[in-house]
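Note that this complex is displayed minus one protein chain, with the remaining chains in position.
Showing chain A:
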Amino acid sequence: MTKLSRRNFLYTTGAAAAATLASPLVARAGTDTIKVGGLHDLSGALDSTGVPMNQVFQLAIKEINDAGGLLGKQVEAVIYDPQSNMSLYSQYATQLALKDKVDVVMGGITSASRETIRPIFHRYNTFYFYNTQYEGGVCDRNEITLGTTPAQTVKRVIPYAMNLYGKKVYTVAADYNYGHITAAWVKRYVEENGGEVIATEFFPLDVAQFGSTISKIQGAKPDFVLSAMVGTSHLGFYRQWAAAGMKSQIPIVSTVYGAGGTEQVILTHEESDGIIASFGYFEAIDNPTNKAFLEKVAQEYPDKKWVMSEISEVTYEGMKIWADAVKEAGSTKRDALLEVLTSGKTYDMPAGKVKIDPKTQHAVRDVYIATCKDGVFGINETFPDSQPEDTQMVCDLIKDPKSNTQYEISL
């Protein structure tokens, strides 16, 4: 065994350092790939959502490469982990745009992270796909938004639940922009359907005790509770609700339960059963594309514990739709792709038919209402071709292609 003297150490580490410095150059000279960026939280508070998104993102790339790649080149994923931290989001977004010079970026989970990176990609003309269901209103020619907005989901699930249970609604929501905006939509749709929101309560994200709220709800006797509760502390609401024996008495409808694909797994079946939700995707969707998709996912990630949810399936869609457009346009240039994407083509996805609305560059898609039973959502009703009406009210990218903002939709 050679002894590790100080000089020796310097030699070896020096050589190693030189090699690492040199290697990107070598690699760059040798490869000819199309680079796509992935920005999903793989650690920190949002990792339970980000990890599945990233896995499905990689699966889509693998499929594209197995089918021969794009424009005769292989697709290479450049993946960073923003660790649920906004300053890392802006740092990595800048790196993806300027250093890695990727052709497109998929990612961002919360609206806060999207509004951190969207202006960066806009500034550097790096094409950006946001694949999360969100509150609506983004108007940016550089962004394709594929997730559902309140006009697609909340608008449908509210009359559905009011028909089933009655007109008195009690809203509980997370205390940040998503919860407040959703609560406003809920109020609007409840009133449009001739009902009444008898109370709305907001909860800071670290609140984990819901006893007093549950008592208040019991006192107010609503026909159903609408929950826009977010995060793991708020999961305690569903647990304490069940523990108080309320499950059999007042039903819960949620705009966000099951969104990350982990809620149904973390809660027990007794706690999650009967909750009604509305999204653009559920595992139970019955079409051949979805069956093949779920089989592939199970094959690729046999140990996965999460359930496929809208946020992950749409990330897969994002990659596939972008690849399809690249093939059709014969280019990875954003403007050429936008022309193809907004031409009204219908994409056959696991979630059903997806089209891109040229005015808002949001998805026009099938929306589903489902009930949780034994930890699995079963579909009750399908609404084909649901338009992102909320964003359409404020955004017209055909008239104003320079737009670069998220409008607040006044209710």
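Just so we're on the same page, contacts are C-beta pairs under 8 Å (C-beta built on N, C-alpha and C of every residue); 3 or more make two chains touch, one makes a residue touch a chain; residues count from 1.
We adopt the following convention: contacts and distances are computed from a predicted model.
The UniProt record for the undisplayed chain lists the protein name "Branched-chain amino acid ABC transporter permease", from the options "NitT/TauT family transport system ATP-binding protein", "Molybdopterin oxidoreductase", "Spore germination protein KA" or "Branched-chain amino acid ABC transporter permease". Here one chain is not drawn; of A:Lys73, A:Lys168 or A:Arg239, the residue touching it is A:Arg239. Touch with the chain that is not drawn comes from one residue among A:Gln58, A:Thr262, A:Thr332 or A:Gln406, which is A:Thr262. Of the options A:Gly68, A:Gly219 or A:Pro288, the residue whose C-beta touches the omitted chain is A:Gly219.
Contact with the omitted chain, checked across A:Val207, A:Leu294 or A:Ala329, is made by A:Val207.
Which of A:Asp103, A:Glu143, A:Asp223 or A:Glu271 touches the hidden chain is settled by the complete complex: it is A:Glu271. In the full complex, the hidden chain is touched by chain A at residues 43-45, 47-48, 51, 175, 201-209, 211-213, 215-216, 218-219, 232-236, 239-240, 242-246, 249, 262, 265-268, 270-271, 305-306.
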